[in-house]
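Every protein chain of the complex appears in place save one, which is left out.
Chain IDs A and B follow the sequence of writing; residue 1 opens each chain.
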């Protein structure tokens, strides 16, 4: 069971009630129905709906239950979510803007200039006073370990590594110049610029025995987490976007990029320079040849290659055919 | 209007006259004609021809005007530039070597061991005494901010970021482990090695509200600048080479690489792992699918994919055809 305490990373600036939320969104509200007034203490995702929270719903969201007493739903889609059973719902003009307004009012985060952390110098690295590092872990030089970060037993964090908003279990090795826990690349597509960046208030969780190469970039989850499963081996210059989930025993070669919200099963092997499109699901025991571009869900035990990636034997035949034609 | 003061970044070691330049080039000169003796105070590019400067001309250069009183032309091409109207011109044996000799004599730069900068430690980062950072900007740990750099209002520079030879406007966010303002990959193709590296004496200009991801590399211009337009969103591990110009509202996904002197219009969207060949021009409102390799100029409003990148519908059809053949 994976869990984390959001406030350890993103301290709450204000505690609002469900009715207060209407007040701060005021300009953005089309319609509202607040049956219960309750304190907002967390943000929910569809995967993890919590008491006393807000749940943002885009038009693709599917809710398993309708009547939450103390969950405030916020959506811009009056057609999909017009059910009278929703006790607490606000229909807004713009969902991305509403996210920004609410999160910026509730949580402190690194994308605002007022964000603060306090560091001590330890073994030539800056360690937050609010980080917990096991005494058996080894941290090399010029690292930055931010607020709320936990690092488990026998971990080795090499030089110039930045770790923020992250829980690291035991025996994890992280190589030089890698960055973990950064703001994901999330914003409303039509409103660009740093001022419209969606604050990201999730974390990265790195499980036991993971090996992470050099100059990798692992963005944190938007609400929940980016996860790297036990015993996974990640090579250099790999990009792992926000909300990605990688199962146990992954092997991912250099310069591969995994787009947001991709889910990868157990025992998956990925060659170098592979790209994964966002929001796809890769089964267990899948092998992805180097340089593939994976654009769709892939079944368990598949071996794939090419762009768009297909069964490796079909891909090999198509290459042979292309080369034979005209000779 | 974009401008910068070269000497803030590259202090002048010597002030030469146009006739002095002949003396330092001596071995390399084939022919010369110096009508006016004037002080050399800057280096011009074809885009920005300045008084009291030197302008280097390769055989592809097109000059709009011929008779500059106090611009010294230097070229290795006696056929193209044999016009008697040129008042001050030196024909050299090797243009790249002449560049190196002249620039190394005039300007101090980071690719010589004698280069100096002076730093103060501020909030756990090294800030040059000759940098100007707005008091509202926030700089995290282990950064290096070099000589001449200016950082505007409300900027956030995260951890282990290196910023040299760069002007940054307001509300810019730069994520961890990114490097900005490095020497571009410029050298005479036939003479390799660090000792033949062409000194690069331009800068990087990053306009308002840009968001730059982690572990990106943005090289500075050779003479003028590499430019990233307002509201542009750049993801992680993106490479932007020297002299690239990116318009407003760009969205560039992770692991994309943009070769030298590419010009990108406004409102361009680029998927992950895209590559752009050097010296091409991408129109406004262009969308480039992930993993494309763009090799030619692209018209406004195009949607392209593949390698070499073509109209996305043509590309999709060609993929379907390849896969159908033989079944």
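Just a few scattered comments:
The rule is simple: a contact is a pair of C-beta atoms (placed from the backbone, for glycine too) under 8 Å apart; a residue touches a chain by one contact, two chains touch by 3 or more.
Keep in mind the model is a prediction, meaning the values are calculated, not measured.
Set against the missing chain, the residues A:25, A:210, A:286 or A:309 yield one that touches it, A:210.
When the omitted chain is restored, the residue from A:122, A:301 or A:322 that touches it is A:322. Residues of chain A in contact with the chain left out of this view: 124, 136-138, 140-142, 154, 156, 158-160, 171-173, 175-177, 208-211, 213-215, 230-233, 235-237, 249-251, 253-255, 269, 272-273, 290-291, 319, 322-323, 325-326. Residues of chain B in contact with the chain left out of this view: 110-113, 115, 119, 126, 142, 144, 160, 162, 164, 177-179, 182-183, 185, 187, 189, 192-195, 197, 215, 217, 219, 237, 239, 241, 255, 257, 259, 273, 275, 277, 293, 307-308, 310, 314, 317-318, 321-322.
Note that only the chains that are shown with their structure count from here on.
With centres taken as mean Cα positions, chain B sits 33 Å from chain A.
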